[in-house]
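The next block holds one structure in the form of C-alpha cells; read it before the comments.
Removed: one protein chain of the complex. Kept in place: all other protein chains.
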Amino acid sequence: MSLDIWMRENPLTYIWLGSYAVAFLIFAIEVAMVRHKRKITLQQVRLLRNVGDDE
Amino acid sequence: MAINWFKYSAPTTFYGLAGKLIPWFATSSVILAAIALYIGFYVAPTDAIQGEFYRIIFIHVPASILSMFLYLIMAGYAALGLIFKTRLSSMMATAIAPTGALFAFISLWTGALWGKPMWGAWWMWDARLTSELILLFLYLGFIALHASIDDPRRADRAAALLAIVGSVNVPIIYFSVKWWNTLHQGSTIKFSGTSMHVAMQQAMFTMLVACWLYAIAVALMRVRSIILERERNTTWISELPEVKL
Partner (left out) sequence: MKRSSLLDLLVLVIRRDLVLAMRRRADVLTTLIFFVMVVSLFPLGVGPEMAMLRKMAAGVLWVAALLSSMLSLGRLFSADYLDGTLEQMMLAPQSLSMLVLGKMVAHWMVSGLPLVLMAPVLGLQFDMSVEALGVLILGLLLGSPVLSMIGAIGAALTLGLRGGGVLLSLLVLPLTIPVLIFGTGAVEAISSGLEITSHLSFLGALLLLALVFTPWVTAQALRISME
C-alpha cells in the first residue's frame, strides 16, 4: 500500500528508477556482455594460433 | 557499385567494415537518446489524464516497435542465409536475436510499470502486452534452438526455418490475441484528446531512432565476435592485429 502512495507522490522518481534506469542498465549489461564475449573469443583464437605455431 | 556490395558480404571484409562503423552508430545513438530524454522530460507537457506517468512511453513504445522490427530483420537475414547459403547472413541473424529479445523484455517491463499507476496492477492481459510476451517466447525459442545444435550449419538453417515459421505466425497470433482481448473487455491506454502533443511525438521518434542505432551498433559488435569464433581456423583471422597482439 505504501508503494502506491509513494508512487503517486513521486511520479518522476518512479519513472526514472523503474523504467529508464532499468532500460539503461540492461543496455549497459548487454554491451558489457558483448565486449566480454569478444575478449574471450580473442583469447581462444590466440591460443589456437599459438598451438598452431608450436607445431 | 554492385561488386562493392558483394565484397562486403564476405565475413573477411565485413569484419573490418563493421569495426569502423560501430563507433559512429554508438555515439549518434547516445546523442539522440540524450536529446529525446530532454524533449521528453523538459519540453513535453504534463498529460491531463495520466499526469507524469505517461513519460514511460518514450522508452516503452520505441522498445516495442524495435522488438517487432528486429524480429522481422532477423528472420529476413535468416531466410537469406537459408536460401542463398551466405554465411554472413546467418551470423547477422544470430547476432540480432539477443538484442531483439532484450528490447521485448524492456517493452514488457516498462509496460508493466506503466500499467501499475494506470490500472493498479503490475500486469494487464491487453493485446499488445500479451503479443509482446509471445514475441519474447519466439525470440527465446530461436536462441534456444540455435544454442542446442552443435553443428553451426545445421543450427543456422534450423533456426532460420523456425524464424520464418514464426514470422508467418506473428500476424495470426497478433490477430487472435487482439480478438481474445476485446472479447474479455481488456483495457487500452488512452491519452487526453485524440492526438499527441508535438513534443511527445518528437521525443518518441527521436528515441526510436536512438534505439535503432544502438541495436545496429550492438549487433555489429556481436557479429564480429561470431565471425572471430566461426572463422578461427583461417589465416586471415590469425593475421588480425588484435589477435597477433
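By letter and in written order, the chains are A and B; residue numbering begins at 1 in each of them.
Operating definition for what follows: a residue touches a chain if its C-beta (ideal position, glycine included) is under 8 Å from a C-beta of that chain, and two chains touch if they have at least 3 such contacts.
Computed from a prediction, not measured in an experiment: that's the story for all the values here.
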item	value
Chains in view touching the one left out	B
Residue among B:27, B:169 or B:201 touching the omitted chain	B:169
Omitted-chain contact residue, chosen from B:65, B:158 or B:240	B:158
Selected from B:38, B:122 or B:179 as touching the chain missing from the view	B:179
Residues of chain B (touch criterion as defined above) contacting the omitted chain	134, 137-138, 140-141, 144-145, 148-149, 153-154, 157-158, 161-162, 165-166, 169, 172-173, 175-177, 179-180, 183
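Simple rule for what comes next: only the chains that are shown with their structure count from here on.
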item	value
CA centroid of chain A to CA centroid of chain B, Å	16
Chain A contact footprint on chain B (complex, rising order)	37, 41, 51-53, 55-56, 59-60, 63, 98-99, 102, 105-106, 109-110, 113-114, 116-117, 120, 214, 218, 221-222, 224-225, 228-229, 232-233, 237-238, 242-243, 245
List of chain A residues in touch with chain B within their complex	4, 7-8, 11-12, 14-15, 18-20, 22-23, 26-27, 30-31, 34-35, 37-38, 41-42, 44-46, 48-49, 52
